[in-house]
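Removed: one protein chain of the complex. Kept in place: all other protein chains.
Showing subunit A:
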């Protein structure tokens, strides 16, 4: 600890120990505790306590009967735990009988303070830090802490209860550490007393009829097997598995969720050789006993396991598929030749759950779809994967939700009534359908998929979120539709779909709901990005009204929609899809007008999103040498940089620097290209001196923009500018010899003076036209590395120091003395 802090510490301890002084807030105490943790991790706690006796005094002081706040009490308990984690310090504190008084009966445990959850939590966390060495175990046994922890497992505060469970796991692990390596004997008598006690408690809880008790025991075991993979855990499992198995004989199975967690935790544990402990049998048995709703997560867990018997996997998969099999059966569909869903059919229990209530039905179906969606991309997913029946089920579910399916059976009609208009199932099924696009299906089924997707996109009743998902799923299916080798265009069938899709998209772009317009535009962006260069797509798109409507959305009242429209228009224009009939008097006039319109948005739009989108489009256009930009790049750059530099949104300014960087690279790339294969743009590169190369940058006033940004009040902008200038300096360093030095010129001085003014926060004066030589001189004189370092430090690096923390805490209670004069 540095001397400054040591000096402040006694005063702080006095403040904390004084019940009349309010402690600022919890976060200060947390920071303080973190600081002590770092100190004790780095050095000896004992030394710390000896050098700062005020700390022990504080711990002693909190024990006195007084009205100390529960925060401070909790803090002290945790602090004591942190110190006592080191065995020598533990002994030191033990000498003063401090620890039993803090954590034992005479301490807060017996007092009124115990009613505060934060104190109970502090007590547990203190013990958790303390329990690191064998002496601690003795201490715990002596003060009877374990029994208290048992009772805290059922605490009214969830945080306390959960922490108590974790503490038990920790203590169990610690007490078993002492045991000799290798397999400990099964004899309970051979185990340490503390471990025996805890295991005994777990056994007792598992025997109990009260569900909360069983849940607690199962949770402790789950954490144990999840965190500790020592050999003794296998012995523990062998010992407890009959008890766990007996839970399955009860109807209904108590604490099913926790049981599933435990079994999966055991199955995942590398410390257990599953085959030897009958785990697979237990898992199979559990799958059969749990209700369909509870069995789903277990089945998914089993299917995710790396090594697991094929029979069990098959059983789990059947369970997972059951709800969908029921749906297919209820609507009178063939579950397919693959047989997997076939064997899953006819489970009356699942049908009962599905039909019991709308909530149960929706819950089960959504969970099943989510589980299958998780499973689909995994390498260990079941093989063969029943792609066809699953596709069929997803399509059927979507039809049921729309009321467009015509089920033949009563179950089907009932299902239809439950699912009608259910947005949750619609969303889940659309997501799942999208995932299934990774695989293939027979043409008829794919046709059906597109039909149902179009039905959703067309329906006036589809909610905005459902529509968004329908757009996403449609895009994924269009992507996956089989391609003719060597050609990336949409295949004929997909093109047919596209022709039906565009009128729908057209209508959606006119929707009164802005979310719908926005997702329509996003969909268009995705499509254009992928197929913008393909003849079939281009033809269909240009034949529709979509490009025209999109252009109108540049003036949409909703800023998100404007931003999306800007993105789409940028892309359409890049791909040459923004061609309106050229009128004879303005050849190409339309094309120009988009650039003008985007510039207009950049300079006038009141919202940030559209302006950011414009900057991104411009950057992309510059990269792609878009015709509009390539025509007169310098004028374009000058205009954009001028507008962007005045923007209030830092992201626009940062994007402006990105644009500047692209321009810089392109300009200097011509100057000397390191890569012999670099594609140079068609504009002939005038190879000349560095000064000549920098001329265009000066003409567009890129440097003034960058220099100003260097002192931007938003750090990311300043950092980006710093990077840009450093990049430029590196580029020019090698060729600096070719420049005439003109360091003593008045221009350099005035620029530096301006920079200093800007740094001081004065943004007034513009620089005027800079000469390349001046720029290079300034670049060399400014301490860019230093600036970058300062920016990287973070704005609060000064305030983060422990010393400042201590000062802050003292200042809030007025102990530092500055305010004392006010008393008189």
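In the analysis below, a residue touches a chain if its C-beta (ideal position, glycine included) is under 8 Å from a C-beta of that chain, and two chains touch if they have at least 3 such contacts; residues count from 1.
Rule of thumb we're sticking to: contacts and distances are computed from a predicted model.
K.L.:
If you look up the hidden chain in UniProt, what protein name do you find among "thioredoxin-disulfide reductase (NADPH)", "Integrator complex subunit 9", "phenylalanine--tRNA ligase" or "Mini-chromosome maintenance complex-binding protein"?
P.N.:
This omitted chain is identified in its UniProt record as "Integrator complex subunit 9".
K.L.:
Per the definition of touch given earlier, which of A:3, A:65, A:270 or A:460 contacts the omitted chain?
P.N.:
A:460
K.L.:
Quick one: say which of A:261, A:388 or A:558 touches the chain that got left out.
P.N.:
Reading the full complex, the residue touching the unseen chain is A:558.
K.L.:
From the listed residues A:112, A:211, A:311 or A:417, report the one that touches the chain absent from this view.
P.N.:
That would be A:417, which touches the missing chain.
K.L.:
Kindly state which of the options A:406, A:692 or A:756 is in contact with the chain not pictured.
P.N.:
Missing-chain contact among the listed residues: A:406.
K.L.:
Looking at A:69, A:241 or A:506, which makes contact with the chain not pictured?
P.N.:
A:506
K.L.:
Pick out the residues on subunit A that sit against the missing chain.
P.N.:
403, 405-407, 412-414, 416-417, 420, 459-462, 506-508, 510-514, 545, 548-549, 552, 555-558
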